[in-house]
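Structure record follows, encoded as C-alpha cells.
Certain chains of the assembly are absent from this excerpt, and the rest are unmoved.
Chain naming follows the written order as A, B and C, and within any one chain the residues start at number 1.
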Amino acid sequence: NRGTNTKSQKVIAVIPKGVSHSFWQTVKAGADAAGAELGVQIDWKGPAQETDISGQINIVEDAINRRVDAIVLAPSHGDSLVPMVERAQREGIPVTIFDSGISTDKYLSYVSTDNRQGGVVAARRMGEKLGGKGKVAILGVKKGSVSTDEREQGFEQAIKKEFPGIQIVQWLYGEASATKSLSAAEDILTSHPDLNGLFASNESSTVGAVSAIRQGNLTGKLTLVGFDATPDLVNNIKDGAIDSLVIQNPFKMGYEGVRTVVDKLNGKTPDKRIDTGVSLMTKENMNTPEMKQLIK
Amino acid sequence: MPDWVKRFLPFISLIALCALIPLGEYFFLGQDPKFLTAGNLAAIARQTAVITIMAMGMTMVMVSGGIDLSVGSIVGLAGVVGAMSMTAGLPVLAGILIFIAVGAACGLLNGMAVTALKIPPFIVTLGAMGIYRGLGLYISDGNAVVGLPSGAGYLAEKTVFGLFPLPLFIVIAFALIVHFVLSSTKLGRYCYAMGSNIEAARYAGIRVSTFQIVYYAILGGLSGLAGAIETSRTVTGQPNAGEGYELNVIAAVVIGGGSLSGGQGTVVGTIIGSLIMGVLANGGNLLQISPFIQKIVIGAVIVLAVTFDEFQRRRMETSES
Amino acid sequence: MTERVAALEMRGIDKSFAGNKVLDGVDITAHTGEVLALVGENGAGKSTLMKILSGVHYPDAGEIFIGGEKVRFSNPADALSAGVAMIYQELSLSPHLTVAENIFLGREPVRLSALGVIDDRELNRLAEELLKEYGFNINPRTRLVRLSAADRQLVEITRAIVEARKVIVMDEPTSSLTSGEVEELFRLIRDLKARGLAVIYISHRLEELDEIADRLSILRDGRAVYSGVWGELSTDQMIRHMAGRELKEIFPPRKAVIGEVRLRVDNLSLPPKFEHISFDVRAGEVVGIAGLAGAGRTELVEAIYGAHAAHSGEIQIDNQKVTQSSANQSVRRGVGLLTEDRKRTGLCLNLPMSTNITLANVGALIKGGRLQGKTEIEVTRNYIGKLNIKPPSPHKMVARLSGGNQQKSLLARWLFAGSKIFLLDEPTRGVDVAARSEIYREVNELAETGAAIVMVSSDLPELLGMADRILVMRRGHMVAEFDARKTSQEEILKYAALEEN
C-alpha cells in the first residue's frame, strides 16, 4: 500500500508484536479488510522479533512523530509500552490495544482473546479425551512471554482442578522456533514413552509437536491439543495427528481494532473491551462454516 | 587532500542517507518530510543511544584485539538486577549505579577469564553470553521485573532544554571521554599497541593482562549503563533485553572503520557506524518500507558503506605523499 | 665476454607506492650461469624490484624479458610458470603446514589428478631426498612453527631452488644463517649456475658476495647507479655508490671509560635452553655473545629481560638483586631488549613510526593528563634525524618501511625509553653498511654515556669490531671468553662449534 496515499485518507498504524507468523498475517488481513471497507489507509509495521520490545517502542514512537491519525497496537509487554501509549493519548492520537493487555487505562478499546480461557478450553478437551486419567506434558513457547504463559497456566490449573487423575509430567519450551519445539517434543517423548497427551501453546510449538508425533509414528496414540491454526495444522486434524486446535480469531482482532479507532475518529465511542473469543476445532466440527471462516 | 576533508569523509555515507530519506518522503509518499524534524531527530538519538554507548566500549576492546559477545546478555542481566533493586526501594540514582556496577563486574569477569584461561575471547564471551543471559532469566524466573518507581523513566524520557533527550547528552559525554582516552592517554595508546601486536606490546614493557581486564571492565560498565537506559525506555527489567545487540554493536564498530583483528578503530567512526544503522531503521519506518525490505537494505548498506570507506582510504593513501 | 641473449632483462621499471616513487627507470640484466649481486642501502628498492619480477607487484612502467621474450606477470603464479622463483626477504611460509608441505606448496604431487588428491607419501619422500641432497638436517614432517629461524630460512631456500627453472632471486637469504650453512648455500648456488640458471643475490654482507658474485648492480634511491662485472669496484667505491657519500670507517672508534658493574648474571639456568650462565657487564662496556644458531643466546637475553622466567639463578642490576622480573619491570629499571624477531616481538606493524618509537616510554609524553601529540612528533623527528631513518615521515606505518629502517625505529624506541642497559639481539640483521655504521656509532655513544651493552650477533666481524669482550655459547653453555682485540673469527668458531669437529 506504499504510494497509494492520498492526503484525504486517514492513516491508521497497525503495530503487531511481530510480523512473521501466520497469526499476525491473519490479523493483517482483518485490518486490511476493515481499511478497505471503512476507507482508511492501513500502515502495517512490526518488529522482526516478538521479543524485540524496544524495537516496537521505536516503531510506535516513529508513528507518533509521523502524526498518524490512530494507532492499533499489540503491546509486546504490558508495562513497557505504557509511556508510548500515554504519550499518544496526550498528543491526541487514539490507541486501540489488541491481543495482549497493557497496564494503563489510557487507551480506547481492548480487543483480544482471553488467553487463559484458551488454556482452559484445551485442558477440558484433553481431560475428556483421556477419560480423566493419564500423563500429559506441556510444550510451551518461552517463559516470560505473557500471552502464552497465560495459556499454559490456564491449562495447568484447569487440569489440576478439574482432572485430578491427570498428571503433568514435563514442561519444556520451544523458544518460538518450530525446530527447537520439535527437539523439545522428541526429548519429552524420550523421557516419557508412555505419555498420553501433549499441549502445545502456539503455532510454532504445535508445528514442532506434530512433527515429533509423525516421526515417532504416534498418530492416534497420543492426544495433541494445539493452539492457533494454519492450513497445514488443520490438515493434520484430518488423520488424527492433531486431536484439536484452540483457535483465536486474529482476523476479527485486526478488523475490530481498526473499526474501533475509525469509530472514534468519526465521533463515536466504541466499547472499552471487545472479546474476540476462542473456539475449539476438532475433526467433527472442522468443516462447519463457522470454523472455515476462522482460518483465512 | 587537506586533513579536515579526510576527517570529514566517513560522514559521507551518513549524510547521503540523511539527504535521501527526506527526498524519499517527499517524492515517494507525497508528504512533507518528517525525517529532519526536531522530534524525529530526538527520537533517533534515543533509539540509537543504547547501541552507541555499548559500541564505544566495544571500540576499546576491539582496538585492543579482543571481542565481547556477551554485551547483549549483560544488558539483560544488569537490567533485571537494577530493576529489582529499584522495586526493592532503592532511589533511581543509586539504582543506576547498580546497573553500571553489575555490568562492570561482568566485564571484569570476562577480562579475567580471557587473560587467565588463555583461550580466544570469542569463546570466553560466547560462553559468558549464555551464562549471563541464563542468570538474568533465572533471577527473574523469565518474567519482566515490573512496578518500577515512576522516576525510572527519567533516563530515557527526560529532555534537556525542552528538546534534547537526556540519552543524547549521555552519549555525547561518554563519546568525549572515550575519544579522549583512546587518543590522548596511555590506556588508549596501549589499546592500539596491543591490538596491533600483543607480543610486541608485552616486550615493550606493557602489562598487557592488566590493561585487557580494564578494557573489558569498561565495556561491561558501559553495557550496564546501556541496560539502565533500556530499562528506563521499557519501564521494566526485561530478562531478554539486549538479545542480538552484540552483532549490532560489533557492526557499528566495524562500519566505523574498526578492525576485527585489532589495532584500528575510532570513537567518531563508531558513532557514525551506529548512526548509519539507526538512521536506516528510522528512515525505513518513516518511508513505510516493509520490514523485510528494510532488512535487505540495511544489509546492503553495511556492505556498501564499508566498501566505500575502504576504497576512499586506499585512494587517499595513494594520493598522499 | 661474448654477446648472447640475457636470461633476464628488466628495462625502465617504474614503481610508486602511495605517490612515492620507489623505482625510477631501473634497468638490470642477468645472464645464465652467472650470479648478479644486487646491492643498495635500506629502502633503495631492491626487494620491490624483485617482487615486480616475481609477480607480487605490478610495475607502473617498464618491460621484462626472459630469455629475450617479453613477459607480463600479473601474479606470482605467472612468474613461477615462467621459471622465475624467489626467496623472499620476509619469510613467506605457512606456519601450520609441515616442512614438506611448505616446500611443495602449489606443486604437490597428485594421484587421481582430476580430484587433486595429494600423494603425501611421495611428497614426504621427495622432500626428504631434497633436504638430504642439499645437506640440510631437517625432518620433512615437522610443522614449521617448531623450527628455528635458521631452519625456516633453509626451508625457504629449498623451496625456491625446487621451483626455479630460469631465474632465481635470493633476497638476503643468509640473514639468519651461520657460516656453515652459508657455505652450504654457496655450494648450491654454484650447482644452480652450472645448471644454467641466472641467480640474483641480494645481501648487505658485502664480504659474502666476493665468494660468488659474477656481476654487480647497485641501486640508490630507486635508480640503478652502476652495473658491471664484479671486482671492478673496490669496497669503498661500492659503498660510495650506494650511499652517495664517503664512509670513513664501518666501526667508528670508541672512547668509553669502563666503570662500575651494571649488570651481573649469576648461575642463570633455564634448562634445556641454557644452564649455569654467569657474566657481568660494566658501564661503558660492550660485551658480545657469539654462538651458532640454537645456542640459546636469544633465550638467555630474553630471560635476563624477563620475557620468560628463568628457572634458577640470580640477576643484579646496579648491585641490586632482581627478583620476579618481567618486561614491565625491566623497562622501569632501564633495561631495553632489541629483539631478534622484529616482526613478532618488536614492532606494531600497522601503527605509525612515532607510536612505535615512543611505545616503551609513553609516560614521558603525558603532560597535564594528556598525551602531547606535538611533542611525540618532535621526538620522532629527532630520532629520524639522528639515525637517518628513511623516509623521514613520522606518521608512516612501520610496515611500509624497509627492513633496515624498521630496525632503526626499534633502536630508537630504547633510546627514547632512556635505557641504561641494552640487550641487543642481532641488532644489524638486514641493515645496510651505512646504516650499520650509524647504529655502531649510536652504540658507542651510548657506551660513552655509561650504558652497559650486551650484543648478541651471528656476524663475527661485527662482534670483533664492536665488542670489548666476546663470550661464546654452545648448546646452552658458556664455553669461552675472549678479549675482542686478542682473538680471531677462527678461534671463536672453534669454540662455538667444538663438538662438530
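One rule holds in what follows: contacts are C-beta pairs under 8 Å (C-beta built on N, C-alpha and C of every residue); 3 or more make two chains touch, one makes a residue touch a chain.
Keep in mind that what you see is a predicted model, and the values were worked out from it rather than measured.
Only one copy of each distinct protein chain is drawn here, but the full complex in this file has the composition A x1, B x2, C x1.
Here is the rule we use: only the chains that are shown with their structure count from here on.
Of all chains present, the one whose mean CA position sits nearest the global mean of protein CA atoms is B.
One simple way to say how far apart two chains are is to compare their mean CA positions; for chain A and chain B this gives 34 Å.
Remark: chain A and chain C have CA centroids separated by 71 Å (rounded to whole angstrom). Averaging Cα coordinates per chain places chain B and chain C 44 Å apart. Shared contact sites, meaning residues of chain C that touch two or more other chains, are absent.
Counting only residues that touch two or more partner chains, chain B has none. Within the complex formed with chain A, the residues of chain B that make contact are 28-31, 34, 37, 39-40, 43, 46-47, 50, 137, 140-144, 146, 153, 157, 230, 233-236, 238-241, 243-244, 281-282, 285-289, 291-292, 295. Of all the residues in chain C, the ones that touch chain B in their complex are 18-20, 305, 307, 326-328, 330-332, 337, 339, 344-351, 355, 359-360, 362-363, 366, 369-371, 373, 413, 417.
Chain B meets chain C in the complex at residues 180, 183-186, 188-190, 192-193, 196-197, 199-207, 263-264, 317-321.
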